[in-house]
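A single protein chain has been omitted; all remaining protein chains appear in their positions.
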Amino acid sequence: MKIGRQDRRFSAISTSNADTILVRGRDLCEELIGTVTFTDHLWLLVAGTLPTAAQRRVLDATLVAIAEHGLVPSVQASRMTLAAAPEALQGAVAAGILGCGSVILGSAEAAGRLFDDVLARSSSSSLESAADAVLREYVSARRAIPGYGHPLHRGYDPRSRRLFEIAAEAGLAGRHIETSQVIERLLPNVTGKRLALNVSGAIPAVLLDAGFPLLALKGVPLLARVASLIAHLLEEQTRPIGFVLSHAGAAAIDYDGEQPDGFVRSDQ
Amino acid sequence: MKIGRQDRRFSAISTSNADTILVRGRDLCEELIGTVTFTDHLWLLVAGTLPTAAQRRVLDATLVAIAEHGLVPSVQASRMTLAAAPEALQGAVAAGILGCGSVILGSAEAAGRLFDDVLARSSSSSLESAADAVLREYVSARRAIPGYGHPLHRGYDPRSRRLFEIAAEAGLAGRHIETSQVIERLLPNVTGKRLALNVSGAIPAVLLDAGFPLLALKGVPLLARVASLIAHLLEEQTRPIGFVLSHAGAAAIDYDGEQPDGFVRSDQ
Amino acid sequence: MKIGRQDRRFSAISTSNADTILVRGRDLCEELIGTVTFTDHLWLLVAGTLPTAAQRRVLDATLVAIAEHGLVPSVQASRMTLAAAPEALQGAVAAGILGCGSVILGSAEAAGRLFDDVLARSSSSSLESAADAVLREYVSARRAIPGYGHPLHRGYDPRSRRLFEIAAEAGLAGRHIETSQVIERLLPNVTGKRLALNVSGAIPAVLLDAGFPLLALKGVPLLARVASLIAHLLEEQTRPIGFVLSHAGAAAIDYDGEQPDGFVRSDQ
Partner (left out) sequence: MKIGRQDRRFSAISTSNADTILVRGRDLCEELIGTVTFTDHLWLLVAGTLPTAAQRRVLDATLVAIAEHGLVPSVQASRMTLAAAPEALQGAVAAGILGCGSVILGSAEAAGRLFDDVLARSSSSSLESAADAVLREYVSARRAIPGYGHPLHRGYDPRSRRLFEIAAEAGLAGRHIETSQVIERLLPNVTGKRLALNVSGAIPAVLLDAGFPLLALKGVPLLARVASLIAHLLEEQTRPIGFVLSHAGAAAIDYDGEQPDGFVRSDQ
């Protein structure tokens, strides 16, 4: 059966024959392998052109910033999965990636849309009043403000500060960064609490200023997290803790359902 | 319940407090963001030390080589998944990754083990006779020889050739590459057919010669493929073909099960 | 680090000791295995009590209705994944499940919420006017109406009709079914086109009338689809078509990116 109205049947990313593989129109073996970095290649794949040195530096900085932060939930899910299914590393990586959702990591794209909305509206008013209006709409619709606040880094997120320095050094700091800062300043007034810009808010700010496509933003934390997962899964193969994690998790939860009189639980 | 005997409860990858995030002992914000490339960071995460310029160049080359090759099965699975579940980009990436298994992409690690086995045995004999012995064991156990042959690039895989050039230029060509070439030469004799070293064979050869850990090999094609998936999923959001792919797939398959007389199928 | 405010640390589903496993307060071995059907067990797991015979019959009917519909996208993604990664059946099942999203299968929960919204509002007005008001809100917010329309079964979905018969026979047809029918009647007026209630609309209607929890609705098509995937993956192991599907998919798409003069694509 034919689902939906998909009338265009084209892809512009890659084609090949027995001798040559083209990626975004470039000969993979002659022009790319050995010549460009993986970060250049990511930019080429998503944007269709190679980045400038400044763009590459900003993209590298965001990927490095978001890759690793210890035994976060996605890493634990991934390590437990490898412990239970060691035959499929790809399954453990997939399990880790599935936790890069709207609450954790995935907020980069939502924050990027927020900044874009404010900027679109600021053409007819000041950035401040546009931001104020958009934030009040979020609050009245009870939507969370994406990109602000962190359970550990409360005063400020050191990664955000560093990313803004890099963007400035690279000459690519622009209106999205400015917008993210205006929002940080307005938040206490509008929401009643002070929340610092977190790394998932700083990443879209610097990447959109650098010209990275909005619809690929969510891919940046995903790709970075895969690098972290590969390291954790290597460690899991040599120093396994997957079942230690699940044992500790189960022991932290009490059973409060029905049970016969005198039943003694022993599964902790 | 406690599963298995996991007595060591340690991780050496990252720790943090409110001001500082350490990755492999280095201050993420002071020493890594803005200073190292994403490829450096991957090497640091898995190997515990930063790579040399030569090592970084080889790792970059492998990641660029394996990232993209058109509408391969994992890309199609990923695009169909996004078409059906556009609310979860991470799910579409995960679906694509799950197809990086033993038949496609995942053979990098298996090939790496093959080269290691041959080298381990060559201490007491020549590389040729060690390779010949190992290959004959594979054949008699009916195991496929991982890392050789490609449905499109039959004569030679242009990516393998280019990766070997990079390794030589970087001064990192060594015994694993040599082993992979010895095996390629012996294959027609041992198996009766000529099969060229493919990119999944060349990647472990150059990476093991460069000092990359064997247990992280499978992560290289996985990470590279995620970069490709991000580009395809960006394209899927703007020029969708996910359901065109599934429509064409379904139309290629005939139903040969039971059916009532006169039943006319219309779901193509 | 502590994410979020999760202060209650309880689960009421299962506990155990060396001799006894309790599920929802019942002794698994003494009271459930061999006594209840898998469908009973699903109801017990999600609702905390065993279903009546009428409730079981409705739940069985929905699971049977939605399990299988040929080579749909999720089945194709799953079969391609097994072809590429035969070592991990669980990975192929996961890839199939990831395509049960908001566009396909996952609309059951969205439709259930639509019916609930209409019913909540109908306390102060007639069902018709409540439905009309809710539909107009969906249209003005450009939200799709979940549960209506099907690419193959345009006039009516035979599965919906049959599910409503079962609900009536079981004595469990109620206000949610009525609501779904009122909406079907109003749709041509409100949206300008006639769309029949599809199986993803009929399932929440009959299940909510039967007392099944709204928050478990999405699980019904997911569970049913897994049964279908197991059958397709068994067939894939004995009569593989995974790469036939991907070959046909790739051949249906043209490359329209940059290419050197005279380049001839051969990867179809």
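We just call them A, B and C in the order they show up, numbering each chain from 1.
Keep in mind that, in the parts below, a contact is a pair of C-beta atoms (placed from the backbone, for glycine too) under 8 Å apart; a residue touches a chain by one contact, two chains touch by 3 or more.
The structure displayed is predicted, hence computed values, not measured ones.
Asker: With touch defined as in the header, list the contact partners of the absent chain among those displayed.
Answerer: Per the touch rule above, the missing chain touches A, B, C.
Asker: Which residue from B:V46, B:A94 or B:I203 sits in contact with the chain not drawn here?
Answerer: Within the whole complex, the residue contacting the unshown chain is B:A94.
Asker: For chain B, which positions touch the chain that isn't shown here?
Answerer: Residue positions of chain B that touch the missing chain: 1-4, 9-18, 20, 22, 24-25, 27, 70, 72-73, 85, 87-88, 90-91, 94, 104, 151-152, 252-260, 263-267.
Asker: What residues on chain C make contact with the chain left out of this view?
Answerer: On the chain C side, contact with the omitted chain comes from 1-4, 6, 8-21, 23, 28-29, 32-34, 36-39, 41-42, 45-46, 57, 59-61, 63-65, 67-71, 83, 88-91, 93-95, 97-101, 106, 109, 152-155, 158-159, 161-163, 165-166, 169, 213, 215-216, 218-219, 222-224, 226-235, 237-244, 246-247, 250, 267-268.
Asker: Name, in rising order, the residues on chain A that touch the hidden chain in the full complex.
Answerer: 1, 16, 70-74, 76-77, 80-81, 83-88, 91-92, 94-95, 98-106, 152, 241-253, 255, 266-267
Just so we're on the same page, only the chains that are shown with their structure count from here on.
Asker: Going by C-alpha centres, which chain would you call the most central?
Answerer: If one averages C-alpha positions chain by chain, the most central is A.
Asker: Once chain A is fitted to chain C on CA atoms, what angle does the rotation have, in steps of 5 degrees?
Answerer: The rotation relating chain A to chain C comes to 180 degrees.
Asker: Distance between chain B and chain C based on Cα centroids, please, to the nearest Å.
Answerer: Distance between chain centres: 34 Å.
Asker: Rounded to the nearest whole Å, what is the centre-to-centre distance of chain A and chain C, using the mean of the C-alpha atoms as each centre?
Answerer: Here chain A and chain C have centroids separated by 28 Å.
Asker: With chain centres defined as C-alpha means, what is the inter-centre distance between chain A and chain B in Å?
Answerer: 23
Asker: Any chance you could list the residues of chain B touching two or more other chains?
Answerer: If we look for residues of chain B contacting two or more partner chains, we find 1, 16, 70-71, 83, 88, 91, 94-95, 98-101, 106, 152, 241-244, 246-247, 250, 267.
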